[in-house]
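Excluded from the complex is one protein chain; the other protein chains are retained at their positions.
Up next, subunit A:
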Amino acid sequence: MAGARAAAGDATARQGAADLAASDPEAADAAGGLDRSLFRYIWRHSKRDQILICGVVLASLPLYFASLDLPRRIVNEAIQGHAFEHGNPTAKFLVLRLQTPDWFGGEWPLFDGFDVDRFELLFGLSSMFLALVLINGAFKYWINVAKGALGERMLRRLRFQLFALILRFSPESVRQSKASELATIIRDEVEPVGGFIGDAYILPAFLGSQAATAMAFILIQNVWLGLMAAGVVGVQIVVIPRLRRELLRLGRKRQLASRRLAGRVGEVVDGIEAVHANGAEPWERAEIGQRLYGLFDLRLRIYRRKFMVKFLNNLLAQMTPFLFYCIGGYFALKGQLSIGQLVAVIAAYRDLPPPLKELIDWDQQRLDVQVKYEQVVQQFLPERLLAVDASGRDEPLAGTLAVEDVWVREAHGPLIEGANLSLPLPVRLGIVSDGSPSASALARVLAHRIVPARGRVTVGGHDLGEWAPPALARRIAYASVEPVLFPGSLRDNIVYGLLRPPDPEAVPSSPEERRRLAEARRTGNPLQSLGGDWIDYRQAGVADAIALDGLILDWLRRIGMGEEVYRFGLLGLVDPARHPDLAGRLIEARAALRARLEADGMAHLVEPFDKTRYNRQATVGENLLFGVPTTPSLIGRALAEHPVVRRVLDRRGLTPALVTMGERIAETMLEIFQGLPMGHPLFEQFSFLSADELPEYEAILARRSATVASAEAHHHSWLTRTRRRWLGLERYSRADAARLIALPLAYIEPRHRLGLLNDDLREAIVAARAALHEALDAAGEGGVDFYEPDSVCLAAPLRDNLLFGRINHSSADAARLVTAAITATIAAMDLTDAVARVGLDHQVGPSGRFLSGGQRASVSLVRALVRQPDLLVLDGALSPMGETRARAVLDLLLDRFGRTASLVVVLPNERVAHLFDSVLEAKGTSFAQPAAGDANATPARQVAPAGDEAHLDR
C-alpha cells in the first residue's frame, strides 16, 4: 500500500513541478531572485505595460502642443483681429495643415476650413481650447490609472517574491533575521518602491516630453526668452539634486533606524515575560526613548534640508516670470514679439515648472527608492537562500539508513563530531539524550531539518539531498518540543501537512474568478484559488473530508485528547452548512436530554428557557434579550447604550428600577472591593466593576448625591421637577444612567445574592422582553438570535442549544451531573463523533495560545501522523504531554511503527529505551550503543547485529 501511495505521490510531485515551470514562467522567475538594479527589475517584469503607456503619452503630446499654441491664436487672430487684417469680413477656421519641417516640404493642407466672422472665430477657438483641455484631461486620467495599476501589480509581485524568498531562507538566515523586521520590509519598505514603479519610466517620459514641448514652444516663439527659460531650468536641474544628496543619506539612515526600532519593539513584545520578570521596564522604556530621539533628530535634519531646497527651488521658479515680463515686454514693445506670443510664452512657462519640479522629485525618489530596493535585496541575497530544486527523487525511504561521519556545528561549538550509524529501514530508533543538544541535533539531521557541515545521510545508498524537497517533506515528519501552530481551527492545524495545491486546471467560473486568475498571471502570483480543496486526502489514505475527520478524531482519541475535543465541540457553534446532520438532530437531542434529566430526577438542575417566564439562573440582560446577540452593539454592557433597548426600557418603565439596581450594585462593589489593589484577580473574577472603573462609579454616585441634595433644597412641586428634568437635573444624566443600567445586566440573583430582584420586576422584565423583540424586529437591524424551543440558536454554543436553559449552580455538583447527562444523551443518540467534529472547528488562537501545552503537542503530533510519513522523528514532541501520557502515546506509536514506517524518538532518559529496536546514547558530541548486559537498555528486538549493520560511534 505504501508503494502505491508512493507512486501516486511521485506522480503528483512531478506534475506539480512541471506545472510550476510550464504554466507560470513568472513564478519560476520568482524563484530566481531579484535583480540587483531596480530599473532592470522593473523593465524585466513590466516592459509591455511601460511601452504601452509611453506610447499613449507620446500620442497625447501633439494635442498638448496645440493647447499651448491656441492662446496665441485666440489673442492674435480673434481678439486683436489679425486674421481680418486686410478688410476680410471672414476668416478661415479649422484649417488643417500637416506641419512638417521645411526640408520635408513644409505644410501639407488637409482641410481648408470654414468661413467665420470675428466673434465666431473667437468662440470657435475658445471652444477648441476647452475641447483640448478635456482631451488632455482624459489622457491624463487614463495614464494615471494605468500607472497606478502597473505600480500596484509590480508591488504585488515584489511582495510575493519577497515572501516566497523568505520561505526559502536557510536555517542560519532564519536565525539571523528578526521576524518583525522581515514583516516590516514586506509591508512598509517596499510600499514606496511599488509606488515608484508605476512612475519609473513613464513619469520621466511624460513630464520630460511635456517640458520639452513647452520649452520647444517657447524657443519657437522667441529664441532669447527660450534660452533664458532654459538657463533657469538648467540651474534647477543641476543644482537642486546636488543639494538633495545629503537628504538621501539621512533618509537611508532613518530607514535603518526605524527598521531597528520595529525589530526592537518586536523583541520586547516577544520577550515581555522576561521584561516583567526582571523588572526591566524602565530600561526598555529608556532604550526605546533613546531610539525615538534618534529618529526624531534624523527627521528634523531631513526637514531642515528639505525645506531649504524647496525655498531655493521656488525662488528660481518665481524669478523667471519676472524676467519674462521685463524682457518679453521689452521685445513686445520693440515689435519683435507679438502680444499673443508673449501671453502664450508666459502661459507655456507657467506649465513648465510643475513638470520640472515633478521631474526633480522623480529623480530624488528614484535615488531614494533605489537605495531602499538595494537594502531590501541585501536581505534576500542568494547565499541566504536554499537552492530551489523541485526535481529529484521521490522514492519511499527504504533500504539502509546510513549516517556517515556526520558533523554538526553551531555558532557556540560543535554539536555532533563524526557520528556513524547504519540501520535497515523500517526501524524504531531511540536516541537517549544526555542533556546536551546533540541527540536533538542528530534527530534533526535524520529529519533533514539541518544539513550536516560534514558527512552525509543516505537511505538505500542515496543522499537525502537527492530527494526533491517537497517529496522529502511528505516522506519525513518532524515534531519538536515547541509545536508551531497557526491561528485557525484544530482541523486547519492538523491538515496543515496535507495541504497541496488543488487542481490548477480548474476552469474559472465567474468573471471575478477570471479576473483574479488574469491578475495572478500578470504578477507572478500563484494561480490556485484558496477556495479550492487543498487537502491531499490520498496522502492521509482516506477518501474524503468526512473520512479524514474520522481519522483525525481517531488519532486524537488514541493519544488522549478525545475528551478535550469533545468538550470543545460542546462549546462550539454548529454551522448547519457544515454539520447538517447534527444541526438537524439538535432539537431531538434537546428533548431527549430534557427527558433524561426528568427521568433521573435531575430536572431541577436545569432551568429551561421559557418565553413567558423569567429564568432565574440567567442574567438580567439575558432575560431581557432572550437570545444570543450577534452584533457588538448588543453584547454585554453595550446593551445599556443601545437606543432601541433604552427606548423599550423607558417605555416599559424599567429604567428607574434598573438604575436603582445599578446604584445598589455600584455601592456594594465600592464597599467590598475598596482597598484591593488594581488588577487583582478577584476583580476580574467577581466584581461587576473593573478596578479602574471604581473611581468612575464613585463619581457617578457622588454626582447623584449632589443633585439629590440640591433638589431637596428647592421646592418639590411638579413644576420644579419637570423644569429640572428639562434642564437635565434629574438624579442622573442620561450617560450616568446608562453606566448604571449596564451593571444589573450581568446580575443573577442566586449567584450574586444582593436581593435586588422581586417578582414584580421579574414580570416587568419578561413583559419588556416581548416588547424588545418587537422593537428590534421593527428596527430591522437583526443582531439577536432569539431562543426558540423548536429551532436551533445558531449563535449559541452546542451545549446551550442542548440544555436550552441554564444550569442551576446553587445546587451542589450541578455542572458535573448535567454534563454527564449531556454526554449520555449524545452517546445514546450516536452523536459523539458529530460533536467532536464540531470540536475540530475550535480556534487555537495565535500560536495556539488558547490550547494547553499538552494539547498543542497533541495537535502537532497528529499533524505528523495523518500524513502517514515513511519516517517520523519526534524531537521532544511528547514531553509537554506529561510523563504518564507520553508513555502511553509512545507505546501506541511503537505499536504502529516499525513495520512499514520508521520512528525516531529522542528520549530524555533510558527508562523506555528497551522498547526500541535500536538505541543510541548521546555522549557529549558523539553517540554510543548502550553497553551490552544492561538489561534496561538492551533492545527488545535487535534488528541488526552490532558491528555489522548497526555500526556506531566514530
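The rule is simple: contacts are C-beta pairs under 8 Å (C-beta built on N, C-alpha and C of every residue); 3 or more make two chains touch, one makes a residue touch a chain; residues count from 1.
Rule of thumb we're sticking to: contacts and distances are computed from a predicted model.
J.: Per UniProt, what's the omitted chain called: "NTE family protein", "ABC-2 type transport system permease protein", "Thioredoxin" or "Beta-carotene 15,15'-monooxygenase"?
T.: "NTE family protein"
J.: Give the residue, chosen from A:His752, A:Arg799, A:Arg885 or A:His914, that touches the chain omitted from the document.
T.: The one listed residue touching the chain not shown is A:His752.
J.: In the full complex, which of A:Arg734, A:His809 or A:Arg849 touches the chain missing from this view?
T.: A:His809
J.: One chain isn't shown here. Among A:Leu58, A:Leu256, A:Leu682 or A:Ala828, which residue touches it?
T.: A:Leu682
J.: Who touches the missing chain here, A:Phe93, A:Phe169, A:Phe324 or A:Phe673?
T.: A:Phe673
J.: Taking the full complex into account, what residues of subunit A touch the chain not shown?
T.: 668, 671-677, 680-682, 685-686, 750-755, 809-813
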